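Note that one protein chain of the assembly has been removed; the remaining protein chains are unaltered in position.
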Amino acid sequence: MDDSVLVQVQNLKMYFQTEGSFSFSKKYIKAVDDVSFNLFKGETFGLVGESGCGKSTLGRTVLGLYKPNAGKVIFEGENIFSLKNKRMKEMRKKMQLIFQDPSASLNPRKTIADILNEPFHIHQVGTMTERKGKIKDLMDRVGLSEYHLSRYPHEMSGGQKQRVGIARALALNPKLIICDEPVSALDVSIQAQVINLLEDLQKEYDLTYLFISHNLSVVHHICNRVGVMYLGKLVETGNHEDIYRNTLHPYAKALISAIPHTDPDNPKDRILLRGDVPSPANPPSGCRFHTRCPERTDLCSHAEPQLKEVFPGHFAACHLC
Amino acid sequence: MSDDLLDKDLLRISNLNVQFRTSEGVFKAVRDVSISIRSGETLGIVGESGSGKSVTALSIMNLIPNPPGEIKGDIFFNGQNLREMSPEEVRKVRGNEISMIFQEPMTSLNPIHTCGKQIMEPLLLHKGFTKHEAKARSLELLKMVGIPLPEQRFKEYPHQLSGGMRQRIMIAMALACRPKLLLADEPTTALDVTIQAQILELMKNLRNEIDSAIIMITHDLGIITEMCHSVAVMYAGQVVESGPLKELIREPLHPYTEGLLRSIPTITKEKQRLYTIDGTVPSPFNMPPGCSFQPRCKYSNPICSEQTPDLIHVSEERAVRCWRHAENIGIGNRSVLHG
Amino acid sequence: MLLRIMKNNLLFSIGIIVCALWILIAIVTVLVPSITPYSYLAQDLANRFQAPSSAHWFGTDSIGRDVFSRALVGSRISLIAGLITIALASLMGMIYGGIAGYIGGLTDEIMMRVSEMVMAFPGIILAMTIAAALGPSLHNTLLAMVIIWWPNYARVMRSMVIANKENEYVEAAKSLGASHFRIFFNEIMPNSLGPVLVLATLDFGNAILLFSGLSFLGLGSPPPTPEWGAMVADGVLNFNYWWIGTFPGLAILTMSVGTNFIGDSLRDFLDPRLRKEI
Amino acid sequence: AGCGGSKDAGTKPEAADGTKQLIMALDPDYETFDPGLAYEAYALLVLHPVYDTLMQFEDNLDAPIYGIAESHELSKDGLSYAFKLRKGIKFASGNALTSQDVKWSVERSMNLKGNGSFLADGIKSIETPDSDTVVFNLKGQDASFLTKLTYNAFGVIDSKVAMENGATNAVDANTADKAKLWFDTHSAGSGPYMIESYTPKVEVVLARNKNYWGKAPYYDKVVLKAISDPGTQLMMLEKGDIDIAFNLGPEHVKQIQDKPGIEIKKAQSMTLTFLLMNRDPKIGGPIANPNVQKAIRLVLDYQGMQTIAGEGSITPVAPFQVGFLGTLPPRDPKTAQNIEKAKELMKKAGYEKGFKTTLEVATLAVEGMDLPTLAQKVQNDLLQIGIETEIKTSDIMVALDPYRKGTQALSLWYWGPDYPDPNTQLAFLPGNPVGLRANWTADMNPELAELGKKAAVEVDKATRVKNLEEIQKMMDEDSAFDVLLQHARHYATRDNIQGTDYIDLYKIDLKDVSAK
Partner (left out) sequence: MGLLKYTARRLVFLAFLVIGVSLVVFVISHSVPSDPVLANLSQRNIDNQEMVDSFKAKWGLDKPMYTQYFIYVGNLVKGDMGTSIRTQRPVMDDLKKYFPATIELAIFSIIIAVFFGMLFGIISAIKRNSAIDQIIRGISVVGVSVPSFWLGLMFLLLFYVNLGIAPGPGRISPYLAPPAAVTNLYVIDALLAGDWSLAVDALQHLLLPGLVLGSFTMGLITRTTRSSLLEVMSLDFIRTARAKGLTEKMIIMRHALGNALIPVVTVIGIGFGNLLGGMVLVETIFAWPGIGQYAYKAAGNLDFPAIIGVSILISINYVVINLIVDLLYGILDPRVRYN
């Protein structure tokens, strides 16, 4: 196996049941439907797509927080879903999660010190004094001061809270961090601070990021490779130059053209999609995008395109490519 | 400012102050805001969360709840001071000559009335339409904002529609009476990227069609760039800089504007370390003395922390609230500014 | 905070004062029993059915006991009954609802149907049956009250737990490898308690009311305990001596009005949507 | 009522069609109007004017007089009673009343095995030699047989009508009889009234029987309103909404003493309130000591209790009601209490310092007096000899259980005679049913037990009286019971009606009530 691969995601399926347990007609939301990709060591893999397309679900399933309906997540050669409880707990140390909403991801009733102590407590790492040292160290790394330790989350600004979230994720020296829209809730001026911090930390600790966002500019800025999701499917992956400059999938094209641009002198043409995103509970047949696709053909409405390597390292799932 | 200039302005706000009495004390959400807009023009207001953008817009509509809110200052609309009109007169202007689109399409529609009924409401109220006329006009509006199957949507309830669709209903409602001024308070923030693009496109088309003035509130500079003629940048309740879009983007005068522009990652920019503005927005209860931006400003001078700068017109259309520019054009003396 | 709310809210202030007064009375009459003008047990058949006068402010009852003294002493029973019922019911409801909400799925469905069944069950009849079956006593009455009361808390707790379960900080703890036990007690519980405790304070007046109702029906502690509800029942028996029932009834009323004033204002205050305007 | 000229607040409005109606409010306990099953205190209030009996009471309970019987003969051995029926009696249906109906009715009562069936236990067989003669053959002599005949279990039913509605006198009537529900809302008797309607908890309406053989009653209709609360009854009486308020406590009566338009009625009730003191040391503990029991009899303040029970209440020496044959004069409440002697007895029993125990009491009112209130008085009095009691209240139906099983140490109870004859009181003697509830067995006082047996079968009046008096004296010295009160019954009527005198068995004989 390729040494540079940290995580292999293979045919992952994660369905949520929607009707009550007593009901006869069970319905499913196919939040993640047959998704495969690799994460390479030290890279930042961006995951973009519209709200509800399954980005967060994918991220969480990769972490093993959900039990998938099918598929494997192979982390350093081990399928995490076949691990025993104890081994899984060990594995947890290696992968962490940073959330979108910095307020919601911190328990409002705990001080920052408590929150940062939690990972050590759960995994029984070090003595009290060692932990204290480590916590101080963490605070340093994310650019917070020691006096923040005794505060409660609501006494801190959004950017600071997000830093605490990052510190917590870093506590156990993970290899992989899933960043679920880590800057979407932050103000523009703070967003830049956090993005820089994430970049610095990656360099320093050789971290691998799975970076989820719907802000394509941010993804463009921070990611080496990008995956575009639509209704639970990965429709295009490739390194960021490929995706932004040589877009293949019509949905990805539309997405990228929709980015508002800040250059008033160079207005550009947009690909306007018609209609709304269909519900994942009831996805269209064939290519899931065919209902909104400006380039659709008859084939699209019944045959489902597979993800194929169109250019080296650049995959797309479209009949037209 | 000369009188004829005043006349050209459809809306002119001068020295708007809005404060809220809260349990923690009096809190000034908007401080000395003065902006103006002419017919057919689009003004963008940008700024961080809590900088007072929405409050400014709501003040124009006189929708600030009182108590706890309190508005001071003048708002001239079509030459008339809205602040001096009776509530009944203001009400007649609202939804008729000035209308507003809100940020939250999910909650801004009444869940128990059909969309059609809600669009018809201002028509029946302000234009004296009969039910029949109003319905015809509503259907027309629905078509205009690009809603497929308008007849059917007319009878549906808001929860049956998607977010983008609801936002269109909001827009149709706001446009119903062909307002002279449209306030759009973050009309796309809650929407998905592709839907956002649809709505922005729609608004652009409508602007050309109805030729009314639009105030576009957002914290996304990209949207401003795309939509507006001129921009006002707000920070901590104050307008710190305003001017025509292109000039402002190319040559920001205020350090905050500059920081803002440089800290946003774009796909056109090459991949490099992002510029950051250190620190955070000050708490409204704990404003620094002098210039509000001074604690985060890399050009900070001693005077910045002593005296609050005024909004200085550096050219006919551009103004900035910064001591650096006060000095640049040679007026360091407060009294001169008031002349 | 208390003072700040009090300043702006007349009803709340009244509530606080009334409740404080009753608590004070309850404590003082326990510590210094001689503070009441007469012993609450002292019978005086020569002076039965005396109308209110300077000697007996609230008059005397059918065996010549001083209604005023009995009304004062009665406060402790009402307070204790309210306290115990609410404490036990909320504890039980919290555990039950917490478990149902946390586990979810079929377990939740079944547990909630069961609690709904208890709620559908006519409470006062259940209480009467239990009390009649086991014999009326303070214990049994409180037991019955707890049995009919806990589902309220289970419901609130469950919804809180379900809401909090989805919180990102819970996911964070999960991703750190925390056990269910830890997640439940450390992350979810503390954040779900608030509304339950609020409900508990609000319910206090209702508990006192229900208790007095049951004791009116003869299901409280046995005589000669000066229980307000039972004293009103005495007043109904001796209809023409209005004071026997009127004053204990007023005592119940003031106490439950007091707690409800507090609860009502507190609810307003704690409701974030309404709070910002207070 | 309703016919007086005055229209003041205290006069109830007249019924629309001018029918004369009597409205009485009471707190009834009746559960059925099937004469074969009904056995509640108020059953005869309704059933007496509906079903005629061979014997009945008028005015007092000393001696029953003839009802529909004209005469009777007792055989020499005292085992066979032959009754001649009045001629020409018709049921409300128009059917003639025959001896066959009498036999059928009594047999039905016996076979239904209802609560009142025991009254007929002594009957061996019934014969009907001809249509107006009926003969009862008894298993043994029974001094109280004629009295028992006044009960509704011996009420004469129109057997034809009854059988049409599912009634039967067969041996398996217990399960085969389907007429109970019918009897609740209809009647098949020959008395002055018929049951017109019955709404449980609301009212019973009696309507005049046009075929009645005797003097027609004054009222066309009698409405018995179920109003459990005495205060409410009183209010309604004051307002003139009702004519009779039957369940007033002594205190209510005091309140209306001087009110115009109201007449207060007082009578001796046959209801006793007594203290049961268990003789079994395992149950009663110190209470079981006869000396303690005597001390309790001495320490109680009967005067105070009579104050609580209201004017007219008295305290008999033993469980025999004043008003029955052979009852001793009641205690003098002023001198009955002797605390010194009680203390001595406690000392003698070894409980100088007193002890703690529970006093059990059912939550109900007896003749307008709240039992738990009285219990508090007892509790108070017992403190004087150091007996600390904790009162345990329970609903009557719950309390009955330990009472009947004899597991109460000290409890407060009431007693109404099963039939108006001193023989029914012999139950209190050692070894007899009530005595055994205090675990007072015959061997604890063999002399008394023996005397009780003799008294039960004695037919000679003088000897009966002698025996009964002796029994009472002995029970004053040694008994597991202490009779606290024989109650007075208080009720009130509007003052424009008459014939409302109290008869313990019927409460009020409704056919006798009329406007003044």
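A few points about this structure:
First chain written, first letter: the chains are A, B, C and D, and each begins at residue 1.
Basically, a contact is a pair of C-beta atoms (placed from the backbone, for glycine too) under 8 Å apart; a residue touches a chain by one contact, two chains touch by 3 or more.
Just so we're clear, the structure is a prediction, and the values are computed from it rather than from any experiment.
Considering the entire complex, the omitted chain makes contact with B, C, D.
For the chain left out of this panel, the touching residue among B:81, B:110 or B:205 is B:110.
When the missing chain is restored to the complex, the residue among C:45, C:79 or C:232 that touches it is C:232.
From the options D:129, D:200 or D:350, the residue with contact to the chain not on display is D:200. For the chain left out of this panel, the touching residue among B:15, B:80 or B:160 is B:160.
Residue-level contact of subunit B with the missing chain is found at 61, 63, 91-96, 99-100, 102, 104, 107-113, 121-122, 125-126, 157, 159-160, 170, 173-174. If you put the missing chain back, the residues of subunit D touching it would be 2, 9, 12-15, 21, 23, 25, 31-32, 37, 39, 113, 115-116, 118, 174-175, 180-181, 184, 199-202, 205, 223, 225-229, 232, 235-236, 238-239, 241-242, 395-398, 400-401, 404-405, 418, 433. As for the chain not pictured, it touches subunit C at residues 10-11, 113-114, 116-117, 119-126, 128-130, 132-134, 205-206, 209, 212-213, 216-217, 229, 232-233, 235-236, 239, 242, 245-246, 249, 252-253, 256-257, 259-261, 264, 267-268, 271, 273-274.
Rule of thumb we're sticking to: only the chains that are shown with their structure count from here on.
Between the contact lists of subunit A and subunit D, the overlap consists of C. When each chain is reduced to the mean of its CA atoms, the one lying nearest the mean of all protein CA atoms is C. Averaging Cα coordinates per chain places subunit A and subunit C 50 Å apart.
Centre-to-centre separation of subunit B and subunit D, using mean CA positions: 91 Å. In subunit C, no residue touches two or more other chains. The part of subunit C that touches subunit A in the complex is made up of residues 105-106, 109, 167-169, 171-179, 182, 187, 190-191. Per the touch definition, subunit A reaches subunit C in the complex via residues 20-22, 60, 63, 65, 88-89, 92-93, 95-97, 99-101, 104-109, 118-119, 122-123, 165, 168, 172.
The touching residues of subunit A, counted against subunit B in their complex, run 50-51, 157, 159-160, 187-193, 195-196, 199, 214, 216-218, 220-222, 244, 254-267, 270, 272-277.
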